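In this view, the complex is presented without one of its protein chains, the others remaining in place.
Read from first to last, the chains carry the letters A, B and C; within each, the first residue is number 1.
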Amino acid sequence: MMESLVYIALFAPFASSMFSALFGMSPRQTFVGIVASMLLFISFVASATLAYHVYHTGASIHVTMMEWISAGDLTIPFGFIVDQVSVTMMTVVTLVSTVVHIYSIGYMDHDKSFNRFFSYLSAFVFSMMILVMSDNFAGLFIGWEGVGVCSWLLIGFWYHKADVTREENPSISPSWAANEAFIMNRIADLGMLIGLFILYWNVGSLQYDVVFSALPQLSGTILNAAAVALFIGAMGKSAQFPLHTWLTDAMEGPTPVSALIHAATMVTAGVFLVVRANPLFSMTPEISYFIAALGTFVAFFAASMALVNRDLKRIIAFSTLSQLGYMFAAAGLGAYWIALFHLAAHAFFKALLFLGAGNVMHAMHDELDIFKMGGLKKTMKWTYIYMGVASLALAGIPFFAGFFSKDAIIETAFNEGTLVLWAILVVTAGMTAFYSFRQVFLTFEGDERYKAFGIHPHEMYKFVLVAMSPLAILAVIAGFGMGSFEHFVTKLLPEYHMSEHTHHIAWLLGLVVLAFAVSGIILAYKKYAKKLVRDEKVENSFIYKLLANQYYIPNLYEEFISKPYAMISEHMWKDVDMKIVDATVDGIAKLLYKSGDGSRKMQTGNLSNYLNWMAVGGVLLLVVAALSAMLG
Amino acid sequence: MYEIVAFYLFSVLTIGLFLVTVMSKNVLYAMTALASGMVLISGFFFILGADFLGVVQLIVYVGAVMALYSFAMMFFDATRDIKEKNTNAGLVFLLGGLSALVLVLMFAAPIHSDAIQALYPMHEGAGNAQDVGIVLFTKYLVPFEVAAVMLLVAMIAGIILAGKKMDQSLTEDTSADDEIMTLKDAK
Amino acid sequence: MDNILSVLVFFPAIAGLLGFVVDKESARAYGITVAAIEFLLSLWLWFSFDTANAGMQFVELIPLIPDFGVTYYLGVDGISLFIIIMATLMTLIGMMSMSITENVKNMIVTLLFLEMTMVGVFVALDAIIFYLFWELSLVPMLYIIGAWGGPLRVYASIKFFLYTFTGSLIMLVGMLFVAYVYHNLTGVWSFAITDWYALVLPVNYQLWLFAAFFLGFAIKVPMFPFHTWLPYAHGQAPTIGSVILAAVLLKMGTYGFVRFSLPMFPDASVMMITPIAVLSIIMVIYTAMVAYAQKDMKQVIAYSSVSHMGIIMLGIFAMNAEGIGGSVFQMLSHGIVSGALFMLVGVIYDRRHTKMMDEFGGLASVMPKYAVIFGIMLMAAVGLPLTIGFVGEFLVLLGFYQVSPIMTVLAGTSIIIGAIYMLAVYKKSFFGPVTNEANKTLKDLDAKETWSLIPLVLIVVWLGVYPKPVLAPIDHSVKAMLTFMDEKAITHGAKDMIKEAKSTKEVK
Partner (left out) sequence: MIGLTHYLVVSALIFSIGLVGVLRRRNLLMLFFATEVMLNAVNIAFAAISHYYNDLTGQMFAFFVIAIAASEVAVGLGILIVLYKRYGSLDLDDLANMRG
């Protein structure tokens, strides 16, 4: 019974994808979206049932479908495991996907590639399910690459748009952004592959249980190498510095895609990997500390860029990046279940935030510049409420989901004695509150700047708003499940307890964070709630420009990686391949031709000359014979 | 003793005569020298006890071959000096000299091998002709017959090649011959 | 059917001869029928193949020149079986999708003759027979490039012929020398490869012979720096020529390494791991970069072919079952995928008579079906899991990791730079707005093209998801070969290498 539920949860999205693909090239059909959403809902129900089952019995379900690759000593099955960790991911993924699917019926209403969109979206969910459910690293890698491809397809969904300059659109074009995302992920995937190789050759298997039980026997170097390699993989998928640029460019995709893939699910795969491989990472404290430090850095780094950005979706993308940093910080510090909890909570409110942004875009005819919006609360009351709730959750205001999870992470940083990380995370929390509400206020409050552009905004369809409600509710209440969640997942993940000391001053720590968050909101309110006042001096300052241009990192990548690569390739072809390698071959051929041409002159047609040559040859032979007789 | 005298005499004469053959501009001189040289070579054969070979040499070379040459020469204008651009003398004598030197060196070197044994030894008492006959008609019968056939073929070939249009003169009035005309034109 | 292999080899040739008397209009149908029968025969071979048996099967042995040990000796094992099936399949698919209109009859006859030589190479177990088919395969390909090729066809075909011919002549010398050594040791002449396997050669002999065989095979593969004939050949060849060339003819080189070099010269092979790996890595990275610089779509695929062959070479010299098995599997995968990609380039060439990517752009909106299939093949080419391309590449890299982690990382960059040039092609040709007027009215794939490509798509997915039916027999034969090599190796270094690379470290 439970086994078939596993398959239903896994293959319902696949069925949905195939069904939509059937109509991929035909004109828009609403029922395609409906069927796809229903199949996704079935998958959600199956996942939820499995979650309930696992919660109650505490046992995990392990199925093996068939053998995939078997060569030499290597055997990789298609095996799936439903345990506390994966079932959490499954539920989150299918829930958000179902909402996003329904949302897309409304959002993609006017798009002629409606059916194709659903095909890709469901394919993505399928890959994600493989990723989280697999019982071995190779299966994880299938999902890992699968989501990469779906992300490529979906970012480049509007492939027909032309490339423009970076000044006009920082992501150049959807297809450019899609390729960037795919290639950057591939760089990380190489690391991941190497990690798999290290594990295989030292353990002899890629199954989680075999690998984890064999870890204590491995030397420190091997463990460190494996941890580093796997984390490189995680860095790519979760867009950690320096592989982070693709995530903001990925906003070129349709907004539901950003909500599902680039906020709630795919980008958290890196965190999932670290959580999944916690036995490995908890044995490599240096690497784990590096993960935490990098996560903290990215949290701050991304938040700083979000402060000044004007693009509605990019702000949310930066905040995603920042929150991923929080998750890595937690995971790196050993609080795996807190990382997973923040992952789930974040998925709800961030998806909600993105979908809200989608509503705004829909209303504003794809305008994304928040400086051109303002005062939308009149026409878009529900969207305002949703985005407000999501932002409150993101900012970590008490009793919203983010409060519990983020606070726990910051507390962990304190508890581990890493006060620098703690301080940065606290400051970042304040920045998070500021930029979230800067965005909300600029969009919904203040003067109605959009009128100058002749836009007539309207609220999203009712059913879409209803579909979004589960996320809104979860964004509010998810935090209250923290206790039972801890109880649930720590059956698999290591428990994490605050020390006595931390426990005692927890309220004080919480208050500090809250103070930063509230002051961030107040600052945003003061600056942006009434009307937009632009300060030329600030906008022309070096720091502002640096932040607005993402520290010029994309430009640096282009100048120092893409362009040189193209140039070297050109040289390799035109100079090395054509002028050296091929010319050498042709040179040999020419030499033969030349020597033939030269010796053609010997062919005088005069017998006498031939006789002379013959005599020369004969005498030479004689001399050789004589010499060899003499010497031999 | 007489053998030494004969050997040196023949040697000097043949070398001289052949030199004349090779260097002379006049075909008649050359041919005469060649024929005389051949005769002297048969002398070598007689000294060496190869009587039969010597006789064959006289008959075939001096008799038949030289006769053929003389007849052939009737077709050409033999009285004229031959005008030809001889190959660069330096090269010729370098190659000739070198080959002579090397060959002489090789032949003058002592032969060390004891493994050389007579395959068909000569019999004491039996005449040379007898010996030759026995070997030729037993061991070398097939080659001998083949050689005979070859000679026959060569004879027929010679007749056919040379005999075509024998009725026409080669030296006079060739313009009458169409074939020659066309060939000359072609050339 | 006891002589199934002879039938497989000579059926296409005889049918090709008969093809001369077939009517011009029906030549194409005739060719497809023959190729289909041949393909079914090869499938039959697979079904009657005993997967549990790692040795040679369906062996046929008829002495030809007993005095010199030349025998008509055929057989298949797990390594060659699937390459044969792929050869017959690609010939069939190539013929089905063929768009040539002039001299169709000659083309059909040539292709059938080529099919004979291709199958012959992979079933031959006698070096002379192998060499015979090896060289004969040049002739039809020369004719195909020379007669139906582009403007530079004469240059390209002569380059192709002379280049590969030079290599194989040196290989022939090597073969004769092996036979001579065999004669010296045993007193009898034999050219049978299985007899040669038993020959334990001193290391210096092995090295020289390895070098001789290496030249023959490496030029065919083609390994860097012997690869420059390939872009010309592909650039000038008609679509069908490129398909066969990339899918099957290149595999002869890598197959040769597996069939000859490894089992015959195990010590030399182990000694040459590093140099060959270095060459392969240069080949992988360098040609991938060159591919990125290309403006001509077909040249990109041609260079990418070289790059992928580098991965195959690397796997062969991993000296373990994962690597070699992966390599053989990658041969099949590369055959199918690059064959399909060349066919796809042919499709657009037929419509626009150009292969320059700047002429295109936005094709995805004009030709959606074409874009989908191209996309699938592209993803298979960059080694996406659950496509055929992943299995081989993964196993090769996995296997070679045991030999050298650093070199594996370098070779592994192929998954990055492979993605770079492939995605660049896709973006330049399929994405963006349709700017060129001529592209606005392009027709999508017609029935003929669709139905020749669909089977390939199915195979790509099938063998990506469930490679076991193919991988298991390959694995069997490869393992048997490795055991044999280990026993035969005379130097300790080689023995250790082959052993060590074979098994994962025991967990203490």
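Points to keep in mind about this one:
Rule of thumb we're sticking to: contacts are C-beta pairs under 8 Å (C-beta built on N, C-alpha and C of every residue); 3 or more make two chains touch, one makes a residue touch a chain.
A quick note: this is a predicted structure, and the numbers were derived from the prediction, not measured.
In the whole complex the chain that is left out makes contact with A, B.
For subunit A, the residues in touch with the chain missing from this view are 600-608, 611-612, 615. Contact residues of subunit B toward the unshown chain are 3-4, 7, 11, 14-15, 18-19, 21-23, 27, 30-31, 34, 37-38, 41, 44-45, 48-50, 52-53, 56-57, 60-61, 64-65, 68-69, 72-73, 75-76, 82-87, 89, 91-93, 95-97, 99-100, 103-104, 106-108, 116, 118-122, 131-132, 135-136, 139-140, 143, 147, 150-151, 153-155, 157-162, 164-165, 170, 174, 180, 183-184, 187.
Simple rule for what comes next: only the chains that are shown with their structure count from here on.
The greatest number of inter-chain C-beta pairs in contact is found between A-C. Between subunit B and subunit C the centroid-to-centroid distance comes to 65 Å (mean Cα coordinates, whole Å).
Look at where the CA atoms of subunit A average out and do the same for subunit B: the two points lie 98 Å apart.
Each chain gets a centre from the mean of its Cα atoms; for subunit A and subunit C, those two points are 36 Å apart.
In subunit B, no residue reaches two or more other chains under the touch definition. For subunit A, no residue reaches two or more other chains under the stated contact definition. Residues of subunit A touching subunit B in their complex: 608, 612, 615-616, 618-619, 622-623, 625-626, 629. Residue ranges of subunit B in contact with subunit A, taken from their complex: 87, 91, 95, 98-99, 102-103, 105-106, 109. Residues 24-25, 66-74, 138, 141-142, 145-146, 149, 152, 156, 159-163, 173-176, 179, 182-183, 186-187, 189-190, 193-194, 196-198, 200-204, 214, 217, 565-566, 568-570, 572-574, 576-577, 581-582, 584-585, 589 of subunit A are the ones touching subunit C in the complex.
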